[in-house]
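Note that one protein chain of the assembly has been removed; the remaining protein chains are unaltered in position.
Moving on, here comes subunit A:
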Amino acid sequence: MEGTCSGRYGFIVCITHIENVSEGIITDDGTARAKFAVEYDCVAYRPFKNEVLDAVVTQVNKFGFFAEAGPLQLFVSNSLVPDDVKYVTDENCYKSDDGQITIGVDCEVRVKIVGMRIDANDIFCIATIKEDYLGLIGYAEGDAAVGAV
């Protein structure tokens, strides 16, 4: 069950304790499999609208960038990036006009969820960095020296 996602409880991150396992019922699909109803405790992760969380940038394009916060995938569109941060085609990253902020792949960003789509087995969110205290919080490991400069 770990690593799955349900629309009701969100992502099941880790099962901590198994409470009860029922007697098995053999399925009638000819596979000789059995079904067990299992009660268990687990660590679940379900995002909420307006939640602020830290994520790692995975993909960057001219429409915005994708990021991941654990199992959750987020998309920050162009319009939800501050006005002075623009897409640079050559470097495939978002750069501020003063050059102090560069958001590329593997950078850490703090985002706020503004929209969400919950499917039966997936959750996808739209996030923003266009508010106070949001945006870049750390560079990728290789760029750490650049970030410090």
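What we mean here is this: contacts are C-beta pairs under 8 Å (C-beta built on N, C-alpha and C of every residue); 3 or more make two chains touch, one makes a residue touch a chain; residues count from 1.
One rule holds for everything that comes next: contacts and distances are computed from a predicted model.
With the options "Methyltransferase small domain-containing protein", "HTH TFE/IIEalpha-type domain-containing protein", "Centromere protein M" or "UV-stimulated scaffold protein A" in hand, the undepicted chain maps to the protein name "HTH TFE/IIEalpha-type domain-containing protein" (source: UniProt).
Interface note: of A:35, A:62 or A:86, the residue touching the hidden chain in the full complex is A:62. Residues of subunit A that touch the chain left out of view are 59, 61-64, 66, 73, 75, 77-80, 92, 114-117, 124, 126, 128, 130.
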